[in-house]
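Note sheet for the following structure.
Yeah, one chain of the complex is gone here, protein chain that is, but the others are all in their spots.
Right, subunit A next:
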Amino acid sequence: MADVSLKKVGKTYENASANTIEDLSLDIRSGEFVVLVGPSGCGKSTTLRMLAGLEELSEGEIWIANRRVDELEPRDRNIAMVFQNYALYPHMTVAQNMSFGLRLAGMDKAEIRRRVEEAAKLLDIAPLLDRRPKQLSGGQRQRVAMGRAMVRDPAVFLFDEPLSNLDAKLRGQMRAEIRRLHKRLKATTVYVTHDQVEAMTLADRVVVLNKGKIEQQGTPQELYERPATRFVAGFIGSPTMNFLPAKVVTESTRPALRIGEATIPVPAHKAETVLQRVGQDIEIGLRPEHFLVDGPADLSATIDMAELLGPTTLVHFTLAGMTCSAMLPPELAAPEGEVQSLRIAFDRMSIFDPKTGHAL
């Protein structure tokens, strides 16, 4: 177990015009499960590969367990990595795959056996030890790849989209399994994914990357409830947040927001910030569950489409020229083509500056 710190790390690939990673600083506590999440090409893999020692830094430092490691070879960093395509050695059996690193390190044969068997038992792959990777299913390969990482007993586990080659059901299972293993091994873990559901379910702390910079970091709940930017708000949560243009007005000296035809009050804790922007345009963000059907209606809309999801119904409608979606109890959702009255849980909404994208 070890603390990991990235200090002002930068990366510019040769023959690339822009910096891939810029001035990235991140402190990870020992035993913490940190998920790096962001859209494709934002630099997640690059960051992880720099941590692993597979990619050189252009700037900055990396520290693991109070030791500067960015000049060290991967094997000297006390890390293990699980790759998206598993990267199992095709010509070796499962047991040989898992023990390759230990054999290179010259570890005692009996100790290698013990570790491989222990990991295999933990991962439920004991009967597969003599098979070749080709003879395994995707989920089994994934387990072997994790086993290979585990037998090294590393201070830090690195995962690069380990579940993206699995089907949805297996992905859910493996997610739970990874979480369980982390609880048990308590090793510091850095996990890269572009799937925000994975990020939300696995992480102690989520770090949202955008264009090589940290956009926001925090617990899944913090990111979900208080996104710092419009980008994070849109990226985290599924179905995605609704963004609506609004204008700040005053109604009997209290600030209010005009959204299309409707006027809604501003939550008390936002009143002061909003008051400084009377007459200006802002953007509000409402999650699908922030539309309610009980109590006095704030506005009404014609339902364009209703999707039955089982426990809830997702209705789509147009508000202030924007397509919106709301999650409603199935029995209260209006059918397609009819008018639905909606109340807005305005105390939970987010407000953004439309120019900078920052939350107000």
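As a convention for this text, a contact is a pair of C-beta atoms (placed from the backbone, for glycine too) under 8 Å apart; a residue touches a chain by one contact, two chains touch by 3 or more; residues count from 1.
Here is the rule we go by: contacts and distances are computed from a predicted model.
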Complex minus one chain; that chain's UniProt name from "sn-glycerol-3-phosphate transport system permease protein UgpE", "Response regulator", "SRPBCC family protein" or "Succinate dehydrogenase/fumarate reductase iron-sulfur subunit" is "sn-glycerol-3-phosphate transport system permease protein UgpE"
Among the options A:6, A:21, A:64 or A:79, the absent chain makes contact with A:79
Across A:105, A:176 or A:271, the one contacting the chain not displayed is A:105
Given A:90, A:296 or A:310, the correct residue touching the omitted chain is A:90
Contacts from subunit A to the absent chain lie at residues 49, 52-54, 73-75, 79-81, 83-85, 87-91, 100-101, 104-105, 148, 152
